[in-house]
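For this depiction, one protein chain was excluded, whereas all remaining protein chains were kept in their positions.
Which chain is which? They are A, B and C, in the order written, and residues in each are numbered from 1.
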Amino acid sequence: MKLLFEYPDHGKTLSILPELDTPMAEIPDVIRRKSPLRLPNISENELSRHFAELESQTFGVCDGFYPLGSCTMKYNPKINDEMASLKGFTDIHPLQPVSTVQGALEMMYTLERSLCEITGMDDITLQPAAGAHGEFTGILLIKAYHEKNGDTDRTEIIVPVSAHGTNPATAAMAGYKAVNAPVRDDGCVDLEALKKLVGPKTAGLMLTNPNTVGLFEKDILEISKLIHDAGGLLYYDGANLNPVMGIVRPGDMGFDVVHLNLHKTFSTPHGGGGPGSGPVGCKKLLSEFLPVPRIVKKDGSYDFDFDKEYSIGKVRSFYGNFLVNVKALSYILTLGAKGIREAAEGSVINANYMRKSLDDLYDMAYPDICMHEFVMTLERQKKEKGVSAMDFAKTMLDYRMHPPTMYFPLCVKEALMVEPTETESKQSLDEAIAVYRKIYEDVMADPEYAAKAPHKTPITRVDEVGAARNPRLRFEF
Amino acid sequence: MKLLFEYPDHGKTLSILPELDTPMAEIPDVIRRKSPLRLPNISENELSRHFAELESQTFGVCDGFYPLGSCTMKYNPKINDEMASLKGFTDIHPLQPVSTVQGALEMMYTLERSLCEITGMDDITLQPAAGAHGEFTGILLIKAYHEKNGDTDRTEIIVPVSAHGTNPATAAMAGYKAVNAPVRDDGCVDLEALKKLVGPKTAGLMLTNPNTVGLFEKDILEISKLIHDAGGLLYYDGANLNPVMGIVRPGDMGFDVVHLNLHKTFSTPHGGGGPGSGPVGCKKLLSEFLPVPRIVKKDGSYDFDFDKEYSIGKVRSFYGNFLVNVKALSYILTLGAKGIREAAEGSVINANYMRKSLDDLYDMAYPDICMHEFVMTLERQKKEKGVSAMDFAKTMLDYRMHPPTMYFPLCVKEALMVEPTETESKQSLDEAIAVYRKIYEDVMADPEYAAKAPHKTPITRVDEVGAARNPRLRFEF
Amino acid sequence: MGSYIPNSKQETEEMLRFLGLNHVDELFESIPESVKIKGLLNLPEGKSEMELRCVMGGMAEKNTVFKTVLRGAGVYNHYIPSIVKSIVSKERFITAYTPYQPEISQGILQAIFEYQSIICELTHMDASNASVYDGASAAAEAVAMCTDRRKKVLVSETAKPDSIAAIKTYSKAAGRQVVMIPSKNGVSDIDALSENLQDAACFYVEMPNFNGIIEDYEAYSSLLHEAGAKHIMGVNPISLALLKTPDELGADIAVGEGQPLGMGMNFGGPHVGFMAAKSDMVRKLPGRIVGETTDRNGKRAYVLTLQAREQHIRREKASSNICSNQALCALTAVAYVGAMGSLGLTELARQCYYKAHYAARELEKAGLEMLYPEKPFFHEFITKAPRDTDKLMEALAQEGILGGLPMEEGILWCFTEMVSKQEIGKLCAIVRKVG
Partner (left out) sequence: MGSYIPNSKQETEEMLRFLGLNHVDELFESIPESVKIKGLLNLPEGKSEMELRCVMGGMAEKNTVFKTVLRGAGVYNHYIPSIVKSIVSKERFITAYTPYQPEISQGILQAIFEYQSIICELTHMDASNASVYDGASAAAEAVAMCTDRRKKVLVSETAKPDSIAAIKTYSKAAGRQVVMIPSKNGVSDIDALSENLQDAACFYVEMPNFNGIIEDYEAYSSLLHEAGAKHIMGVNPISLALLKTPDELGADIAVGEGQPLGMGMNFGGPHVGFMAAKSDMVRKLPGRIVGETTDRNGKRAYVLTLQAREQHIRREKASSNICSNQALCALTAVAYVGAMGSLGLTELARQCYYKAHYAARELEKAGLEMLYPEKPFFHEFITKAPRDTDKLMEALAQEGILGGLPMEEGILWCFTEMVSKQEIGKLCAIVRKVG
């Protein structure tokens, strides 16, 4: 595929702009760009084909089963995208007088209230742009709380070793020491070990529940009591809310702060890496620290409140990824209370159906009933035949199927994590199961061939080491 | 690929409709459908994937060079599609009071006037839905004219043997005898032979100019005089207007009626086979026969006029493919007088560049400068090596390139007709030329392999004979 | 000025040099000088995209988009699911040509095959073509299918005016004689039909008819078949989820306007004409047809078939001159039916039926009399005119309502799923006040 920069420059531009209708003005030399601007000038036809080609070499949910564990790649309803493209949402300026954007504020307020109900939280901010951004915001709430209480010795955030990398990274960004909590053989946090880590330095614990191996932390109430008794607060990484929404609420489990990944649980598309949206909900005790502005409703009309003495401030400009939030609200309004519960149930049924259909062949890291995802470990196969989880995944590509998440969580060796989501049909799962079983045979029969997989994709396995060693990060003229 | 009917029926429907909010009414048994309605009930995710897969197995202009001769597969500007999706155009009922659709009538009126100017005609109707529909309409104008004149012995329409199949078919549909006019070795109508065919029975002549081998009919003025002198009228098949628009007008060449293919010359997309639009323009002497309603402008406002005594009536409902016409007007307004001429020139330059770059290897049916397209003949190769034009075309598919039109016009043996259009860049042509040359080698080197081409497409060569012999035209349960 | 030509001046000049030419005009020397345009066409200067948007957007804004549409008469305001728009806006579907190269066109070919299957299932006919221009031309083409030998064509006066008009135009062109069967009490006069059967090739009648009424089609088909004539029905595809199919009613050919299957009103087009027939008439169907076959490896494949009927092979002996049809609209219908499914389509047909019947009762209560109170109808019906139709229409328009279609005998109303009970209430209130 040609790069945009590799097309011949036709020395003319698409006729987008009208001719200038005002007089010109002087542009002083001292402010003028000196170096030439080397951007391609190509035709609309070439542009259209360029991106058609790029799109055809991109794998979307529309191309099939996409069981990326921890990513909840469910179907993205088209009506939501359409609602987010209404001019009344796209063509409004964030600094318009609030009287002219009452609908936008109503949208945000309604979404906030809905998410509070779903999570069992008292207040919520839609400002964070993604999950990790939400984590950062949420941990800052905890920090602000302790600071306001003068509790400044609390310098540690406890994070299970199974946690997503964003959790410890967030703790560090927020100026905390990330303390690793071990995980038991059953995949859950080691309660006994945790007890030893908790203490006066504990600012809080970040937990994903269901956790990153797809299991519900059975001891959650004990954990929550443990942390709270020690004066710490409980942070809920909501990336895995999907299987429990409508069934149990983080707020009711004892969590004080939660972030959600609307681009996972609430069906907003992932866009090849974003935009997402990572709202943060909290219990009353943390509300005063939420970012500004807050949306308030008074006498049936909405307003922004910027005047919050204890707010952590802002984590980005304006009010978050507004259009993504429009999609999430559309989804919630469509499903309603019953649909939300059913989605959760469906995700768990699908995951277990697939797990049970494969566990005679693949080693499951944890044999129990899972929630929305399960982890297979290829450790034994690696030892016996030298084949890796990567080889399995890459072989799958030759079947035009998107592989599961590889090598996550880190606490499972040679992990493949499968999250089917509720929007797959039984037929789709059966087809995937058949492929997984076939691949098992293929890989075990010819490990060398598998080590070179994929063979039928537009490109073969890439040299990642070379890429990092000798970084070429932009087109060189 | 699964058919829609082959998905499991989930026994539930997408939640599109709200619940019924009115009382029910009795549905008498005598009017009720008896047989079950067997249509698939599948999920939105499955639907989205189904069509994503179908689209990926469809070759569009966005996939590359598409030199289908006689089809003018130029780039379809996106702004035109966007204009045609404005609610003010899509959400209006054809039977709204004219006072509420003044913009729609203005659009049509403006397009009519523009097309009159481009073709040199006095009046035009936008009613016909495609080229062939326009032909039918146009020939009916001629018929109505002769009838009104009591000239009822004129029972023949002359059609060159090189004409597109729709021409003779149209003549027949309009109740005429289609008389074939021979073509000279130089690709143009045989003037001498024509003279012998023209006479008191001649209702008219249908001519494509540039003609279907891509040459301008040099003798057009003589031809026109010949027909007119005999009392016949001249019909212009506008499928090939692209290379001469802005340079010469059918009206000025002596044509009395013309149809245009907006889905060719005026860049409206072809939609996998339509909708097109085939407006018909005519000289004053035929205006009174045009289909109803006519659009009239009075005191700055627009109205429909249904009251035309001599009108041929209607050839379809309402006013034609309105939204396609919106796209065509958008195109014309974008190009303007200068752009239209440049488009014509560009199409001719591109065709000749490509012709000249290939004529050392491929036999050109006509060696001269061509207009927007040229015809190669593989007759010699067929004789020498037994390879057919089809083999060349199918080999091209393995290079992910759309073949030219095959086996048209019928007067050239083993024809491949190439129409690059003006929206291809020199680079795109150079790439195509390289492939054409490479293919020549491939095919000549291994005719047997070529006879089985394509080899790299999702399916291989299909059994067309079997399809026609044992027609399976619908999914069988 | 806008232009979609990629090449720069230099590139163009390079190409001309390669051709041994100094100037582009040399390429046009075969055109007689005397008729060449001197200078430029008399058209405005080309516009930039921003300007174009203003101009076209300005025209669009001059049209009134009614919030509530109670007018049908051939074009119906139904809800279009979002997924349908998303499917139909895919670039390859939009920009492809007719699928002449099956090996790289299985997607569009299969979609058309699915379309044909859907039309067959709705009408209960054996075969469908790949679409024609619209419902009216479908009717006209259907008549042509029946007139190989007999040239007398019977057409019910109860059919849509545009269907009748197109049949007349096509028939006159080919020298067929059209005999109108008059309307009696809102339906085709069966006595007149009987009287005209001799030598008749076919009878064209619609369900529902232009008065909204469901006629007694079974009675017609017995008569027709006895007389050796074909029965052509023009049908509303949505209604077929609820009503007896053309097959069940004895029709030989079913045609219709596919617009209700996911297409906007679009000021009348583009829409799609569908045509389906019993197996004995398959090879008379005009236009494209896609068939299932296999490739050289035995893999299932789809291809344009039965081309021996078509103009590019048969030329003047073709069954029709049609070439381009309305493929993208046919695809729209497939996407729509895929989204609705049999369950959704049936529910939709019911809602149309129930709402129209509720509205009829309510309008009666509000003082508008039904013109044909005894006749079964689907989602359209005629009331007698109120005191002042124009005034009523204006009052409705004030409230964003496009009232029913004013006709000689009254007003033709249409109610679909898009009309809520509340809107019917609003309508009746206005009728009470103004009517």
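In this text, a residue touches a chain if its C-beta (ideal position, glycine included) is under 8 Å from a C-beta of that chain, and two chains touch if they have at least 3 such contacts.
This is a predicted model, so every value here is computed, not measured.
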item	value
Visible chains that the absent chain touches, using the contact criterion stated earlier	A, B, C
Candidates A:M253, A:C282, A:L378 or A:A450 - the one touching the absent chain	A:M253
Per the touch definition above, residue among C:G46, C:P81, C:G258 or C:G273 touching the missing chain	C:P81
Where the missing chain touches subunit C, by residue	49-50, 79, 81-82, 86, 89-91, 417-418
Residues from subunit B at the interface with the omitted partner, ascending	8-12, 14-19, 42-46, 48, 52, 77-79, 81-82
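FYI, only the chains that are shown with their structure count from here on.
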item	value
Chain pair showing more contacts of the two, A-C and B-C	B-C
Between subunit A and subunit B, centroid-to-centroid distance (C-alpha), Å	48
Averaged-CA centre spacing for the pair subunit C and subunit A, given as whole angstrom	46
Subunit B-subunit C separation of Cα centroids, rounded to whole Å	20
Touching two or more other chains - residue numbers and ranges from subunit A	8, 10, 15, 43-46, 48, 52, 77-78
Two or more partner chains touched - positions in subunit C	1-7, 11, 46-47, 49, 81, 83, 86, 91-92
